[in-house]
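Just one protein chain is left out here, and the rest sit where they should.
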Amino acid sequence: MNPLVLWFHKLGSPPYFYRLAGRLLPWLWGLGLISLAVGLYGGLVLAPSDYQQSDAFRIIYVHVPSAWMSLFIYGFMALNGFIALIWRIKLSETLAMAAAPIGAAFTFICLATGSLWGKPMWGTWWTWDARLTSELVLLFLYFGVMGLYQAIEDRRQASRAAAFLALVGIVNLPIVHFSVNWWNTLHQGSTVRLFGPSLIDSRMLWPLLIMAIATKFLFAASLLSRARVDLLELEAGKDWARQVALADGDAA
Amino acid sequence: MNSPTPPETPPLLEARGLAYLRNDEPIFGPLSFRLDAGDVVLMEGDNGSGKTTLLKVLSGLLPPGAGEVLLNGEPLTLARLSHQVALLGHLLGVKGELSPLQNLRFAIGLGGLRPGITPYHALKSVGLEGYEDLPLRQLSAGQKKRVALARLLLVPAALWLLDEPYANLDREGITLVNRLLELHALRGGAALITSHGAYAYTSGTPRRIRLDAVDREFAA
Amino acid sequence: MSYGTSFSACRALFVRDFSLVWRRRGDALNPVLFAVMVVVLFPFALGPEPNALARISAGTVLVALLLAGLLSLDALFRSDFEDGSLEQLVLSPHPLPLLLACKIAVHWLTTALPLLLVAPLLGELLYLPRSELPVLLAALALSTPLLSLIGAVCVALTVGMRRSGMLLALLVLPLYVPVLIFAAGACNAAGQGLPVLAPLLWLGAGLALTLVLAPLACAAALRISLS
Partner (left out) sequence: MNPTRKRRLVVISLILGAVGIAAALTVLALQQNITYLYTPVEVQAGKVPPDARFRLGGMVKAGSIQRAGDSLKTGFTVTDGDADLAVEYTGILPDLFREKQSVVATGRMEGSRFVASEVLAKHDENYVPRDVAEAMAKAHKKHEVSEGAPAAQ
């Protein structure tokens, strides 16, 4: 078999994933916190203030990375949900469900910081434009997925049902992303572009990119931490889980 | 379907290493057995041994945790679910607001009609003549069960999966179930019935499988 | 040996579900009464001033109907699940999405259509401008099937649960938001004399897609919750 496919098979096995995640976690947390510190220092101290918004624009360093993460995590959750539904891989079910609360948290941060930013700049905490509304709907979708997962007793059935809901809700993602292009909204268009020049000075851009990387690391770290605990709970009857529990008990 | 089945035809139903897990706890299995045309198999097990779950897996309502189910030699998939299977579960699948006749007409519409029988005939042969147009709500639990049994007579399924068919029935009802099973077996059908052991299919010599006896392999 | 045609299966399902609704025709009126009650609450809360009420009338009627539909949604599979008919439906040799589409159609015809018929009355209670009424009805005609179809998928996911009311609302409402926005957008545009066609076309596009995809999704969701 192709080594990559083989590796994926191996990764799908809970004990292997548990050990691998355990080894990766310190690195992920470390890198995440370091890049977070660098990004925040760069954004809040080093970056020059904006000619129009002066220092208020610095909210961008929290707002925009969390907005990216809110979409990215939903996509991640839906992708894992899809894999879980089609191939019934336990790891994917766990990852999808572990990602939901993190995604909801980022969505909430995005909405809260956006609101804080909107008041001085636009003159309103909240406006019902397409970008803001669809981001709010995204938060509700996260809540729905989490609520459904909590409501069903059988863990695996619960994660399949919740994954299905996540897949249904994925229609909202393009609406969030393209709303500023499709409709003439109060929310401005995207500043940082994958293709073509970004509309931001490079001295302001680099902390933003560092923050984007930091949030990815932090997401990965908290995801793996949560998934490890969930897997242990899910596999509580298995030998490897018992061994882990015994080892932890000895260490304590 | 009425001709005796030659030995080389694949079995009507075959389970290979069948097991079901809930939250990684095995509910039953692994279990292997086969049912040929004319077979009536009694699946015995105590309360909670997974009899109902087994019937749901065999009918395709639940995906097996391990192993596979073969119908006429072909694996059970969503697409060819249950064309051959009639399930009578704990819940009878009949509506209290409707009359026996209305319930049966719906069952025929959904599952098709065996040639040479009408809903009236079916109700007569389960002893419900004269109750055709009464709302089911006004009938007793045993009479409701008889309506569900009449459904089995009408739909053209070769394989019956009956979950505790004797529950709620009086002595006469129990003989009725046995008679229906005999008839079905003679016509080339097969049936798998579950029981916790208090009542049993007595006519003929049915094969018995203990569900709680894990790892025991049964070959026909 | 014949299993019957899918057409006859659908017909049998229609006949059964309609006779069930007829037997429980008292219950069938509840959503309508609920919608009327909700609408009547608004003049109490906002004061009886016709101008103020007229401005919010279309949106209020939309929300009242949406909530009434949400309340009746829970009953879509409930009794079939409790008496085992749902298992028989899933085990039928006919395509499950088709059968579910029929069930959803009956549900729409018996719960949403009466609501649609009382919508002019509800509008009248809130001094809905006459010019907005046709647009409101068009928006409702397009959006209520959408709500039924989307709702059915969510109900299918919660079908095994004993008390699913609040959870169902949590699952359904975010998915209802776009429908409500477009329907209300059309009504508001009509109120101001702006072109109304675009939001109605969006609703139509959504309906065309949902009409085909929702029964498929509903069938998949049902299999998940029955397992």
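We call the chains A, B and C, going by the order they appear; numbering starts again at 1 in every chain.
We take it that contacts are C-beta pairs under 8 Å (C-beta built on N, C-alpha and C of every residue); 3 or more make two chains touch, one makes a residue touch a chain.
Just so we're clear, the structure is a prediction, and the values are computed from it rather than from any experiment.
Engineer: Of the residues C:G4, C:P31, C:P178 or C:G206, I need the one that contacts the missing chain.
Structural biologist: C:G206
Engineer: For the chain left off this view, which of A:F82, A:F108 or A:W122 is in contact with it?
Structural biologist: Once the missing chain is taken into account, the touching residue is A:W122.
Engineer: Need a quick check: the contact residues on chain C for the chain that isn't drawn.
Structural biologist: Residues of chain C in contact with the hidden chain: 95, 97, 185, 192-195, 197-199, 201-202, 204-206, 208-209, 211-213, 216.
Engineer: Just checking the interface: what residues of chain A touch the absent partner chain?
Structural biologist: 47-54, 56-57, 60, 120-124, 127, 129-130, 183-186, 188-191, 199-201, 203-204
In this section, only the chains that are shown with their structure count from here on.
Engineer: In contact with chain A and with chain B at once: which chains are those? Just list them.
Structural biologist: C
Engineer: Centre to centre, using CA atoms, which chain is the farthest one from chain C?
Structural biologist: The most distant chain relative to chain C turns out to be B.
Engineer: Please list the single chain whose C-alpha centre lies closest to the global protein C-alpha centre.
Structural biologist: Central chain is C.
Engineer: Taking contacts as defined above, which has more of them, A-C or B-C?
Structural biologist: Higher C-beta contact count between the two pairs: B-C.
Engineer: Could you grab the centroid distance between chain A and chain B? Build each centroid from C-alpha atoms only and quote it in angstrom.
Structural biologist: 49
Engineer: Report the inter-chain centroid distance for chain B and chain C in whole angstrom, where each centroid is the mean of the CA atoms.
Structural biologist: Each chain's C-alpha centroid was found; their separation is 37 Å.
Engineer: Could you tell me which residues belong to chain B and also touch two or more other chains?
Structural biologist: If we look for residues of chain B contacting two or more partner chains, we find none.
Engineer: Which bits of chain C are touching chain A when the two form their complex?
Structural biologist: Counting only chain C, the residues touching chain A are 153-154, 157-158, 160-161, 164, 167, 170-171, 173-175, 177-178, 181, 217, 220-221, 224-225, 227.
Engineer: If you look only at chain A, which of its residues touch chain C in the complex?
Structural biologist: Interface residues on chain A, with respect to chain C: 85, 133, 137, 140-141, 143-144, 147-148, 151-152, 157, 160-161, 164-165, 168-169, 172, 175.
Engineer: Going by the contact rule set out above, which residues of chain C touch chain B in the complex?
Structural biologist: 1-4, 8-9, 11-13, 15-16, 19-20, 23-24, 79, 82-85, 87-94, 99, 223, 226-227
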